[in-house]
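Omission of a single protein chain aside, the complex is shown with its protein chains in their original locations.
Moving on to subunit A:
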Amino acid sequence: MTAVQEMSDSGPAYTRASTGSGEVTQWRTIRAEWVKFRTLWSSVLVMVIAVLGMIGVGLVASYFINADWGHLRARQIARFNPVVTSLDGYNMAQLAIGTLGVLLVTGEYSTGLIRATMAAVPARLPVLWAKLTVYTGITFVLMMVSSFVAFLGGQVLLGSHSTTLDAPGVLRVVVATGVYLTLVGMLGVAFGALIRNTAGGIAALFGVLLVLPAIMEVLPSTWQDVIAKYLPSNAGQAALSVTLDPAMLAPWVGMAVFAVYVVIGMVAAAVLLKRRDV
């Protein structure tokens, strides 16, 4: 041991090594999670994929629409929207962001790190909040910036078919895209903490986001009209189109509904984290 042995009347009969002092705090737990996030190559890589996907797909789409404009069918032109085209990458970004959110938690279970983590922070919940804080902060900043970059870059490439942030609904869609992707990441963290298994967590997350709306299609249309708009992804994506769809919720109402799902997932994850054995 590096500590110098020394007898004293009280306390242990050895000098403690200099390990500082102080207790576990929420802030320190957040710092620890930040260290974990930035020191794992895979998390950095997936984040880069999300950013490149968010920006790249929109740029490519915008470039080809503009270049091919003369060959587009009437139907395609009718459906064309410069905002949606430039933000086309959100689908790919949502896969990356959601997957990484799940992995952030399940990666600890699959490697066994969770035992060290929870032994260091036995209150457990600070770990969940710290992961959420770090990941939400990172995705919010990166996805919001990427959304603006994708939009602005896309408009440049769209040339005469472009629009501006001043146009009605445009700024709302660009901002909502960043918010939606952040919420997807948070939902990923919740599913990871609930299911504690990478494959299961990812399947459940995208089952809810992508498959559930598709399953709805088998229901009678009167049911669909009532239920479909309240599904998590449908609610969240209501804000992602410039023209408002009467079958969907109002943009920010929809986003709020999506956020409520995220909160429910988080609360469930927190309750189970406290109750279950690690």
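Assume a contact is a pair of C-beta atoms (placed from the backbone, for glycine too) under 8 Å apart; a residue touches a chain by one contact, two chains touch by 3 or more; residues count from 1.
Note that in this section contacts and distances are computed from a predicted model.
One subunit of the complex is not drawn; among "2-oxoglutarate ferredoxin oxidoreductase subunit alpha", "Protein nirF", "ABC-2 type transport system ATP-binding protein" or "Cytochrome c domain-containing protein", its UniProt record names it "ABC-2 type transport system ATP-binding protein".
Touch with the chain omitted from the figure is made, among A:Gly112, A:Pro168, A:Pro220 or A:Pro246, by A:Gly112. The chain omitted from view is touched by exactly one of A:Asp166, A:Glu217 or A:Asp277, namely A:Asp277. Listed here are the subunit A residues that touch the chain not shown: 1-3, 5, 12-14, 16-24, 28-29, 31-33, 35-36, 39-42, 107-108, 111-123, 277-278.
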